[in-house]
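Remarks on the structure that follows.
In this view, the complex is presented without one of its protein chains, the others remaining in place.
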Amino acid sequence: MAETEKMVFDGKLDINYKYASGKVTGKFYDEIEENKKIFGIKCSKCNTVYVPPRQTCGPCFTTMEEWVEVQPTGVVTNYTIVNYAEPLIQPMEPPYAQALIKLEGADTPFIHLIGEVDVEKVKIGMKVEAVFAEEKTGNILNIKYFKPVE
Amino acid sequence: MKKVGIIAVEQTKFEAARVESGFSDLVFETSGPAVKKAGLTRDDIDQIVTASQDFWDGRTISNFAVSEACGSYLKPESKVAMDAAMAVFYGLARILSGAYKTGLVTTHCKMSQGPQNVIYNAVFDPMYQRQLGLDFVNAHAFQARAYMEKYGVGPEQWAEVTVKNKKNALKNPKAMDGRELTIDDVMNSPMLADPIKELDCMPVSDGSATIIMAEEETAKKLCDKPVWIKGFATYMDNYYFGDRDLAEVGALEKSAKRAYKMAGITDPKKEIDVVELTEFFSYQEPMWAEGLGLCDRGKGGDLIKDNISTQDGSLPINASGGVLAGNPHTVAGMVRVIEACNQLTGDAGEYQKDGAKTAVVQSTTGPCGQSQCVMVLSTD
Partner (left out) sequence: MGRKVAIVGTGQTKHKARHSDMNIVELINQAVNRCLENAELTINDIDAILIGNMEHFEGINLSDMWASDASGALGRCGMKITTGGSTGTSLSSAAYYYTASGLFDTVLCVGWQKQNEGDTTAGLVSATDPIWERASFAGAFGTFGGAATQYMMETGLTPEDAAKVAVKNKRHGRLNPYAHLHLDISVDDVLRSPMLAYPIRMLDLCPASEGACAMIMTHEDNVKKVTDKPAWISASVCRHDSAFTGDPPFFLDLRTLRSAAKEAYATADIKDPMKDLDIIELYEPVTWAELSFLEALGIGEGGKVGELLAQGVTSIEGSLPVNLSGGVLCTNPIGATAMCRVAEAAIQIRGEGGERQANHKVNTALATGYGGNWWSDLLILKSSL
């Protein structure tokens, strides 16, 4: 009997999604898009100021309502330089820097990109500031990236 | 806790791409032999738990595909959409509830069939993270760096893990990627996302694994050497990386503490004979070992140097070659269970640890070890 041919079938899941942001994320984006301001949200029980803001403080299981404006400047607390290409998902051409950034006034760092920088020079403790997108993107790239502060 | 024993185990040979086998073929390759090894037929299996992921399978209701292959048609089956060690936990709970006497737990994944980075990008929430290009490798780079910064550990120590585990795998006929490497080979492999290099990462692989378990009396009747599940615990950590200290392993420490307590282990360093843990990346082996209380925090890297965690060491970790030798997502934790069982029943072949009586298994689901689980297995 002839050897059976091993076949590979092509398939693709191609589904468009429309995510409701909810009120908390909605306000976060409104403030960025309309006022170029970044807001965190504060837990009334443990006083943690969360950036990015979300409705529930996980450890306390409280619903947060108190908005706190934080500065568009902060420090890099962790980073990585991405050296490989994955065009379907990557927002920049590699090599580029991804970082955890703790904004002044926030208690939690959050993940974003570092732009306008020689990636070799990115380090922990580096001061950075937000560069806002010129046009609404409808997602976290409303902040285009963070750039080093002189 | 009443006793539940694992009475048969089976895993595929893991390969980079099993083009000739669909999901059901892969599952049947382990479920069939496992049922036979247990001396049972499909009729004797009271319940089935599967573990698979719709995203990795590119298939909604991914357990749908394997009904015949795992014998679950017209039987009580359920799917745990996490690492398969959590499916073992559910199988255990179902037996402890008194509703069932036996159970088959099976898992499959074919990483070769989909774009891994794109699949993992969907783990990140669409509100704040997904558009930033996060994927499996670059997300874990944050944890590797946090660990490095806080505990002064580093890539050279992690390279030793890769060298050790790939070498261990040379003795394991089921492992995919056994080979002799040098520290330099690892250090010179392409930098993917600083500090993670290509040889720090698990390879892409396809395969499946199955275990059969039974309550005490049935287990004793069917099997000369049942492996008893003496402890099991699982805890969840924070999702957003900025909400937790990525260098810490709180969920793992809590899981270990509770599992050890259930199993009556007071000094893990002395009472455990072998460890199989889920190191998707080389840095995770020392990190998880510390979380399991096998050494002090930050000292996980010394376990190889001190000849403790090596294949012939006093407390071998991943003597099988571990995940770095090639086990897919979701299946990885089940393979750890199987390797631990083989050590306890004396079936670990060339990498058998003599007289192993107590084994600890760790597995994890989610980015940077968000959900952790620890299982204590013993022949006592």
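As written, the chain order gives the labels A and B, with residue 1 at the start of each chain.
Note that a residue touches a chain if its C-beta (ideal position, glycine included) is under 8 Å from a C-beta of that chain, and two chains touch if they have at least 3 such contacts.
A quick note: this is a predicted structure, and the numbers were derived from the prediction, not measured.
Trainee: Give the residue, chosen from B:K75, B:K171 or B:K357, that touches the chain omitted from the document.
Mentor: Touching the chain that is not displayed is residue B:K75.
Trainee: Hey, which of B:I6, B:L40 or B:M86 is the one touching the hidden chain?
Mentor: Only one of B:I6, B:L40 or B:M86 touches the chain omitted from view, namely B:M86.
Trainee: Can you tell me which of B:T234, B:Q284 or B:T379 touches the chain that was removed from the display?
Mentor: Here the residue in touch with the unshown chain is B:T234.
Trainee: Which chain A residues would touch the chain omitted from the figure, given the whole complex?
Mentor: Looking at chain A, the ones touching the missing chain are residues 9, 11, 13-25, 54-59, 61, 63.
Trainee: Go through chain B and note every residue touching the omitted chain.
Mentor: Spelled out for chain B, the touching residues are 1, 22, 24, 53-55, 58-61, 63-69, 72-82, 86, 89-90, 92-99, 119-120, 122-123, 125-127, 232-239, 365-367, 370-371.
The working rule: only the chains that are shown with their structure count from here on.
Trainee: Using mean CA coordinates as chain centres, what's the chain A-chain B distance in Å?
Mentor: From the centre of chain A to the centre of chain B is 30 Å.
Trainee: In their complex, what parts of chain B are in touch with chain A?
Mentor: 19-20, 58, 115, 117-118, 121, 126-135, 137-138, 141-142, 145-146, 149, 190-196, 238-243, 246
Trainee: Spell out the residues on chain A that touch chain B in their complex, using ranges where they run on.
Mentor: 6, 8, 11, 13, 17, 19, 21, 25, 50-52, 58, 77-84, 86, 88-92, 96, 98, 100, 102, 108-113, 124, 137, 139-141
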